[in-house]
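Only a single protein chain was left out; the remaining protein chains are all shown in position.
Order of writing sets the chain letters: A, B and C. Residues in each chain are counted from 1.
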Amino acid sequence: MAIAQPPATPRFAGSIRLAARQFPRHRAAMVGLVCLVLLCLAAAFAPLIAPFDPVQIKLSAKLRPPSLEHLLGTDHFGRDVFSRLLYGGRTSLSVGLLVVAFAFVLGVPLGLASGYFGGRTDNLLMRLVDAFLTFPPLLLAVALVGLLGPDIQNVMLALGVVQAPVLARMVRGSTLAVREEVYVTAARALGAGPGRIVVSHLLRNVVSPIVVQLTVVFAAAVVAEASLSFLGFGTQPPQPSWGRDMSEARRFLGDAPWMFLGPTGAIMLCVLSINFLGDGLRDALDPRAWRTRRTVAAEER
Amino acid sequence: MWHYLGRRLIQVPLVLLVVSLMTFLITRATPGDPVQIMLGMQTSQEAADAMRAEFNLDRPLPEQYFLWVAKVATGDLGRSIRLNDTVTSLLAERFPVSLQLALAAMLFALAVSIPLGVLAALRRNTWIDYLCTGYTVLGFAVPNFGLALILIYIFSIKLDWLPITGIGSMEAAAGGWWSYIAPFIVPAIALGTLQTAMLTRLLRSSMIDILSQDYIRTARAKGLLPATVVIVHALKNAMIPFVTMATVQFGYMIGIQVTIEYIFAVPGMGSAILNAVVTRDFPVIQGFTLVIAAFFLFANIMADLLYAVLDPRIRY
Amino acid sequence: MTALLQVDDLRVHFGPVGAPGTVKAVDGISFSVERGRTLGLVGESGCGKSTTGYAILQLVPPTTGRVLYGGTDLCRADSGTLRRLRRKLQIIFQDAHASLNPRMPIGDLVGEALDIHGLHKGRARAGRIHELLDLVGLAGHLIERYPHELSGGQAQRVAICRALAVEPELIVCDEPVSALDVSIQAQIVNLLQDLQERLGLTYIFISHDLSVVRHMSDQVAVMYLGKIVEMAGKDEIYARPAHPYTKALMSAIPVPDPDSEAQRQRIILAGDLPNPANPPSGCRFRTRCPIAIDACAATDPPPHAMSATHWAKCIRLEEGS
Partner (left out) sequence: MPLLAVRNLRTRFATDRGTVRAVDGVSFDLAEGEVLGLVGESGSGKSVTALSIMRLVPEPPGRVTADSMSFDGTDLLRLTEAQAREVRGASMAMVFQDPMRSLNPVLSIGRQLVEVLQRHQKLGRQAARRRAIELLEMVGIPLADKRLAAYPHQFSGGMRQRVMIAIALSCNPRLLIADEATTALDVTIQAQIVDLVKRLTRERGTSVIWISHDLGVVANLCDRVNVMYAGRIVESAPIRDLFQRPSHGYTLGLLGSTPRIDGPALRRLSPIDGLPPNLIDPLPLCPFLPRCRVSVAACRERAPDRRDLGHEHWATCFAELGPRAP
């Protein structure tokens, strides 16, 4: 048997490669990933795909039920619902992504610091986080956006502010748990310094709950953006937005159910695929859940 | 335990103080002048100044804050700028409505999640379990306002079984118990579905976990009847995290009703805050937020206490 | 021969110092270990033997006392010195799987130990890892495996391998075989003995199992509720246990032989271990001791020497002599 060359330094690349090999085994997660990628592509190339201009009013064609021409029907201004969904996805998905980025940049270092240093730092940071978490998230976002002015940047900012403490708290919890593991004590006994312990032991083991939590943040942000727009605090008309369009569909519930079913379906599809993706990542990132041919062989020897 | 309760209760005003400072800063640091919105552009400078003086809006920010906190400490939440009423009397109108809706939603969540969670755990990997998993997955994915529209479409428009509005209205209150309850049904389901999914998933997984514990094997080794094993030995343990989670979620419910209140025209706390935000009605925003935060905090303390009552191992 | 490690009046107290709730996990123990020898530290759960091991390595901060290693007091060493000295003092844990980072393959786990102390850099590193795996009897292809893919015995070998990577002089073995099956336990015990002979290692072997300790140790210390109650060379303590606790402990250990089992006089101790936060006054063993007298409650018994290398803390020993 050929002797494998051992890796030169402790590194992530190897484990990421292995994780990437694991991921496709998770069928629901693959479906989620494919759906999400398709949604992103559809949003990104909306101008190419959309059969109609999403904002052009054509009253002669108003409230048409789904047909070959208008796949998901038209709204009360005769605008094509399908085209509006494609453009609306741009808002939802970009808000989701930016909120994830914002929450990550703010929440992860806060949570890590709090969990690793403990003591007074932890106490102070966590009381602040507690105060944030005492607000119902949507109301906090409504207040922020309502007061700052309904504008997409403000929506992102507000949702980021809402989600960062949630992430920070979770990261802190995971860090605290990992800090107590015997292998961290073992690393200290080997003479590992704080830097090495944080990077190769703490971070390495909290990465997967963080990644999974980020998918949760993404889903929450998409729903929250829709809720804000629904309430009239997000995207302003005539710009297409899933939440906003549902709000308008409300007036035509009995006559044009396709108007609200389209955006509702889009939000659900988006959230579902993110949730599936998150579940798959959770398994793919945990070596204990990996089932390689090698493992099976070892057990059967 | 009383000692622990005391310590937790002492923390409440502290957290509320931080909350109050945050709401104050958010309201004041953002653009928009309540007086201008109230009186309109054409109003005279004197009238505007008089109004600012009435609501202390002409004082420096720290002074405004301390004046407000001092009043809150005496139980006075101030007067609404927009509506000719005190914040406390507005609360007295709005809070019971929100509380009723929250209770209705929670009842729905409990009624569905307890049987579903237990059944799914007992019939693991059968169609019942898959059905339950499918339900929770959808419950997590559907936004409550989307679900509300779907339910209205089905039950109010197509079937015409249930009214869309009417919570907190005079006619509903006057027309007997069914006309009182009926308007709650659709909003409660729309509001409670997410909690249903959450609680079902929790109960299912904790039941599965507990059913694999050694003490369940002991109970079976004693020859106890299956019903005894499930109800006395398993459910009692599984209920500990469930009840805690349900209580915390109940604490959250008042604050997450805003979209539902908006759709069903419910005169509750959420829609009041929504209006207050639009009109920059600072005293209302501050007062209502404080009450919602306090409600949430007390629900959390309640959850901790329930935990201690249910689990003999916990002694604070 | 001089002592490689000397522990003086080591105490580890948890909780508020001096307050009634303080748990005196380790309460004033002293011993020394000579180079190339093994000290067995035995006692039942809660006696403080593992805490002693942790405190020697400064993995829990000792409350007072000294741990002298080659002239340096580890309790007072600054963090840089301590980290350098960690190379010389290693530990292996009871739960080998828990002591290995689940997200690191075996090669990285062993390699990390080399990296920390800058040993065998570059090209030599891979060769050294293979050499070390070979030393503990593991096949080279395991290098890419993750800890969860290993059996309990293999995981403990990896842990030993990692400890050896930094070329230590002393290894604290904290119940290294008690989670393993008998046949695997014997493999690990033999491995540890082979390594000691080949590399001249010094061990502090912590265990609750007196029969394993008998195989491993040169010297044995018996702990009860944070104190060493008896200490002697292996042959002496097993042939002539002096302290009533040691006697009871030995008699409680069953022997795989029905004939000798039938003849043995078993001392059954009454009751349970007292609460360590509120230990009995005087001799801590007196509440369960079959030969306790009133005087036992009065004073903490001083060590009574049976020979130059054998002492026990029991006032009843004075009467006999």
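The rule is short, and it goes like this: a residue touches a chain if its C-beta (ideal position, glycine included) is under 8 Å from a C-beta of that chain, and two chains touch if they have at least 3 such contacts.
Just so we're clear, the structure is a prediction, and the values are computed from it rather than from any experiment.
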Who touches the missing chain here, C:Leu41, C:Leu210 or C:Leu317? C:Leu210
Cross-chain touch to the chain not pictured, restricted to C:Asp259, C:Asp294 or C:Glu319, is C:Asp259
Absent-chain contact - pick from C:Cys75, C:Val158, C:Leu195 or C:Leu249: C:Leu249
Hidden-chain contact residue, picked from the options B:Leu83, B:Ile154 or B:Leu224: B:Leu224
Out of B:Ser113, B:Asn237 or B:Gln257, which is the one that touches the chain we can't see? B:Asn237
Mind listing the chain B residues that contact the chain we can't see here? 213-215, 217-225, 228, 232-233, 236-237, 240, 310-313
On chain C, what residues meet the omitted chain? 44-45, 151, 153-154, 181-187, 189-190, 193, 208-212, 214-215, 234-235, 238, 248-261, 266, 268-269, 272-273
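As a convention for this text, only the chains that are shown with their structure count from here on.
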Farthest CA centroid from chain A: chain C
Chain nearest the overall Cα centroid: A
Rounded to a whole Å, what is the gap between the Cα centroids of chain A and chain B? 24
Centre distance in Å when chain B and chain C are each reduced to the mean of their C-alpha atoms: 55
Could you list which residues of chain B touch at least two other chains? none
Taking the touch rule as given, give the residues of chain A at its contact with chain C in the complex, in rising order. 1, 3-11, 14-15, 181-183, 185-193, 196, 200-201, 204-205, 287-288, 290, 294-295, 298
Per the touch rule, the chain C residues reaching chain A in their complex are 54, 57, 59, 83-84, 86-87, 90-91, 93, 95, 98-105, 107-108, 111-113, 115-117, 122, 125-126, 129-130, 140-141, 143-146, 148-149, 159, 162, 166
Can you check the complex and tell me which residues of chain A touch chain B? 127-128, 130-132, 134-139, 142-144, 146-149, 219, 223, 226-227, 230-231, 243, 246, 249-250, 253-254, 257, 260-261, 263-264, 267-268, 271-272, 275
